[in-house]
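Excluded from the complex is one protein chain; the other protein chains are retained at their positions.
Chain nomenclature is as follows: A, B and C, assigned in order of appearance, with residue numbering initiated at 1 for each chain independently.
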Amino acid sequence: MTEILLGAALLVLATVAAGLVRVLRGPGVADRVMAAQLLGTGGIAVLLLLDAATGIAGLADAALTLALLAAFATVALVRGAPDDGGEPPA
Amino acid sequence: MSATIFGLLGAALVGIGLFGLLVRRDALLRILAFNLLGGGVFLVFGAVARRGAGAGLPADPVPQAIILTGIVVAFAATTLAVALVLRLAAAKDRG
Amino acid sequence: MTLLVDVFTVLTVAAGIVFFVAGTAGLIRFPDTSSRLHALTKADHLGLGLVVLGLLPRAESLGGVLRLVAIWGLVLASSAAAGPMLARLARRGARGG
Partner (left out) sequence: MIADLLIVAAIVALALPVVLARSAFTAVALFVAYGLLLAFAWVRLDAVDVALTEAAIGAGLSGVLLLGAARRLAGGPPVEDAPPGKAQVALIGVGCAGLAVALGAVILALPDPAPSLAEPVMANIAAIEVGNPVTAVLMGFRGLDTLLEAAVLVLAVVALWALAPDAAWGAAPGWRQPPATDGPLALLARVLPPIGVVVAVHILWVGADAPGGKFQAAAILAAMWLLPWMAGIAAPPPISRAWLRIVIAAGPVAFILAGFAGSVLQGAFLAYPPGYAKAVIIAVEVVLTASIAVALALLVLGPPAEDRGA
């Protein structure tokens, strides 16, 4: 069972990593924020699966922290996004 | 094995961060690059901690505790740097 | 009993992974921001919900069960709030370069 759960964690991690393509490609601000959100949700799933597989102390609490902070980061990204539609100076 | 892989990642991040710090002109991007550099140093330290596993622990807790304080201090330094950049920009605006 | 639990976990977690893969595929392949947002917000949270559901019977204590449910609830609440904000952002056509 442990191996199955670890494999599942690896699979979710792989899909999250694939989702990063969208952070890198954009093109819009919303796409980048979305991909960051995927990183949060997928990351929580990875941590929970690892917790069930290995029982390392604190992983479930790390997932809980991530759930709170991913929401916080998303709000920050949306609130901080440049809203004039124009290219901010590099 | 994990320790070596992430230690090497730390080395790479130090290189990437230093490059950004020296090449970019935008102050905010320099602060970001500096944070990448710092993250690399922490990872190298974390690799050392992981290699020090023993006495029933998966890693040496002393470097880990120092990394914890390091992250908080690095954050404090970042806030100060950002505040300086913003103050400088405001001063330029006025003058 | 443990066999039953194991089978349940494997089935729900596998279903969850299907949704994660679907969400990521949508995020990468869909042509415009709105449909990508649609793919991500639905599929991912269903995926996480199924993973949480599959792990529930394995939780060691009532606290563990509560924590799992709380995590899913937090993610749902925050993405429910973030979704409309993201949609508005996408409609403004903001570009980050």
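We adopt the following convention: a contact is a pair of C-beta atoms (placed from the backbone, for glycine too) under 8 Å apart; a residue touches a chain by one contact, two chains touch by 3 or more.
If you're wondering where the values come from, they're calculated on a predicted model, not measured in any experiment.
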{"item": "Shown chains touched by the chain that is not drawn here", "value": "A, B, C"}
{"item": "Residues of chain C in contact with the chain not shown", "value": "70, 74, 77-78, 80-85, 96-97"}
{"item": "Absent-chain interface as seen on chain B, which is shown", "value": "1-20, 22-29, 31-33, 35-36, 39, 42-44, 46-62, 64-69, 71-73, 75-80, 82-87, 89-90, 92-93"}
{"item": "Hidden partner chain, residues of chain A it touches", "value": "9-10, 13-14, 17, 20, 23-24, 26, 29, 32-33, 35-36, 39-40, 43, 46-47, 50, 56-59, 61-62, 64-66, 68-73, 75-77, 79-82, 87-90"}
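The rule we apply is simple: only the chains that are shown with their structure count from here on.
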{"item": "Centroid spacing, where centroids are CA-atom means, of chain A and chain C in whole angstrom", "value": "11"}
{"item": "Approximate Å spacing (C-alpha centroids) for the pair chain B, chain C", "value": "31"}
{"item": "Inter-chain centre distance, chain A versus chain B - centres from mean C-alpha coordinates, in Å", "value": "21"}
{"item": "Residue list for chain A, restricted to those that touch at least two other chains", "value": "90"}
{"item": "Chain B residues counted as touching two or more neighbouring chains", "value": "none"}
{"item": "Chain C-facing residues of chain A, complex", "value": "1, 4-5, 8, 11-12, 15-16, 18-19, 21-22, 26-35, 37-38, 40-42, 44-45, 48-49, 52, 60-61, 63-64, 67-68, 70-71, 74-75, 78, 81-85, 87-88, 90"}
{"item": "Contacting residues of chain C [partner chain A, same complex]", "value": "6, 9-10, 13-14, 16-17, 20-21, 23-24, 27-28, 33, 36-37, 40, 44-45, 47-48, 51-52, 55, 58, 64, 67-68, 70-71, 74-75, 77-79, 81-82, 85-87, 89-90, 92-97"}
